[in-house]
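A protein chain is absent from this complex, but the other protein chains hold their places.
For reference, chains read A and B in written order, and residue numbers begin at 1 within each chain.
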Amino acid sequence: METVNIEVNGRSYSNEVEPRLLLVHYLRDTLGLTGTHVGCDTSSCGACTVLLDGISVKSCTVFAAQAGGHAVTTIEGIGNSGALHPMQEAFWAKHGLQCGFCTPGMIVSCIDLLRRNPDPSDAEIRAGIEGNLCRCTGYENIVRAVRAAAAAMKADEPRRSVAELLPVGAS
Amino acid sequence: MNPFRYERAQSGAAAIAAAQHDGDARFVAGGTNILDLMKIHVEAPSLLVDINRLPLSKIELRGDSVHIGALARLNDVAAHPVVRQAFPMVAIALEQSASPQLRNMASMGGNLLQRTRCAYFRDVAAPCNKRAPGSGCGAIGGENRMEAILGTSERCIATHASDVAVPLVALDAVVNVAGPQGSRSIVLSDFYRLPGATPHLETVLVHGELITGLSVPVLPFGARSTYLKVRDRAQYEFALGSAAVALDIEGGTIRQARLALGGVGTVPWRPRAAEHDLTGAPATRTAFEGAAEAALTGARGYGMNDFKIALAKRTLVRALEMVAA
Partner (left out) sequence: MSQPVLGAPLDRVEGPGKVTGRIAYTADNDIPGMVHAVVVESTIANGRIAAIDESAARSAPGVIAIMTPRNAPRVDARKVDANDSLLFLLQGDAVEFDRQPVAVAIAETFEQATYAARLVRVRYDVRPPTTALASGERFLPDQIFGKPAQHKRGMPEDAFARAAVTLKQTYRTPTEHHNPMETHATIAQWTGDRLTIYDATQWVFGVQHRLAATFGIDPKAIRVVAPFVGGAFGCKGQTWSHVPLAAMAARLAGRPVKLVVTRPQMFGWVGHRPQTEQVVGLGAARDGTLAAVTHDVLSETSMSDEFVEPSVVFSRDLYAVPNYAMSDTLSRLNISKPTYQRGPGESTGSFAMESAMDELSYALGIDPLELRLRNYSANDPDSGKPYSSKRLRECYAAAAAQFGWSARNPKVRSTSRGRMLVGSGMATASRATHRSPCTVRMRMNADGNVLVQCGTIEQGTGTPTVYPQLAAEILEIPPERVRFEFGNTDLPAAPIAAGSQTSGSVGSAVVVAARRMRELLVSHDGKPPADGFEVELEDSPPPEEAEHATQAFGAHFAEVEVDPDLGTVRVTRFVGAFDGGRILNAKTARSQMLGGIVWGISMALFEDTRYDARSGRIMNANLSEYLVPTNADIPDVEVILIAGDDPFANPAGAKGIGEVGICGSAAAVANAVYHATGIRIRDLPITPDKLIR
């Protein structure tokens, strides 16, 4: 077993893990952060994308032990003090999602895209998120969402609180 | 995935020593390839030596070479101004590799050692001489649309998967290696081994040797270069064929050419005869087509990949036209 000291969404954790434990399963099974999804097991789909020290990586392709000493941000840590991040807001408002399974990884990748290029063209958006597959939306609305988020982030628009938003769900 | 030991090396010497004492040890840097292979049981190391803490990430101009540390990440190399200026084809090849998340993790040293995407290599239930020497080649007579047409043998037709190795072979990049017997430098075209009778031996590295970096000689005309990658979908796919081209043209005449082909060879393919043919030739489509014929001399299709012979020629001609324009 390895001791892993890791910061996730601003909180410090220390756990004993098997070296073979993938970061994505550490996040999901050990920490209960199930917003990071597993879509392909083979680093092809991007559903498991998280930020490692602020840079997007596929958490199915990193051992938890390797992430020790680093800071991880998952979809649960996107935005702050309970407010939706402009990217989250835009994905919702522009309907950049349907089933929602690819959405957390897609949003994290799009945030990393805007970090590298705060004002991307449509073509740069399409090229910039090549590592995230979506099977429902046809991508069109995802491009619109990224465009809207880029504009909102420039304008620094006020954010809606997550707590205000009605809970819905299957029981 | 099999259980294994994990060690974080604090120095190059410690990494080499750790690996040397365990025949089933592997180094891990970005991990984007070996983790994938461990998940599908193609790799089952007993020890992973994590080399990410080693100070091997620098990218800098040293004399007349650009030095790229083995741990430099693909995205950092692609974005580096020296690389972009000196050899655009290297930056383009990197940008067309994998996806942003993988390029953020993947290291240059690791990319040079990237294993083939051959479906038979990746399926432990299938025969594969590369993975299980002596078991046969499933790709010959099988689903071989993506397989190689150059440098193949009756034992193996697996395509080399790396994009960036293609322009690097054209540039005569040198691989710097440290190992139990000390350090050595190997020109990249000598680094890879053709499959021949021993497809499981892919490079000249011996166990315990660690790539520490690359030295890429600055080519005076390297700025006039491109990398063209042809694939079924627009992005995020391995090549059906690719070409790295750098040309030194003066007054419509080619003074020197550097060429390499990807997606078609069992190793990154340097068609030196074609480079020779182009030297002194006019920069015309006819000359390019002649060079493409020469470049594909000896190419052999295996059925589903027959089209790659024509495609590789056309890819090279197109890349030459793009650079000459």
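Just so it is clear, a residue touches a chain if its C-beta (ideal position, glycine included) is under 8 Å from a C-beta of that chain, and two chains touch if they have at least 3 such contacts.
These numbers were taken from a predicted model, which means no experiment stands behind them.
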Remark   = Among listed residues B:Arg145, B:Arg224 or B:Arg300, the absent chain is touched only by B:Arg145
Request  = Decide which residue listed in A:Val57, A:Leu114 or A:Ile129 touches the omitted chain of the complex.
outcome  = A:Ile129
Query = Which positions on chain B touch the chain that was left off?
reply = 1-3, 40-41, 117, 119-120, 123, 125-126, 138, 141-143, 145-146, 230-238, 240, 307, 310-311, 314-315, 317-318
Contact set of chain A toward the excluded chain (per top definition) = 18, 20-21, 25, 28-29, 32-42, 44-45, 47, 74-76, 78-79, 84, 88-89, 91-93, 95, 97-104, 107, 122-123, 125-127, 129-130, 132-143, 162, 165-171
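Please note the rule applied: only the chains that are shown with their structure count from here on.
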Query = Residues of chain A touching chain B in their complex?
reply = 2, 18-20, 22, 41-43, 46, 49, 52, 55-58, 60-63, 65-66, 109, 112-113, 127-132
Query = Contact residues on chain B for chain A in the complex?
reply = 1-6, 28, 31-32, 35-36, 38-40, 48, 50, 52, 98-102, 104-105, 235-236
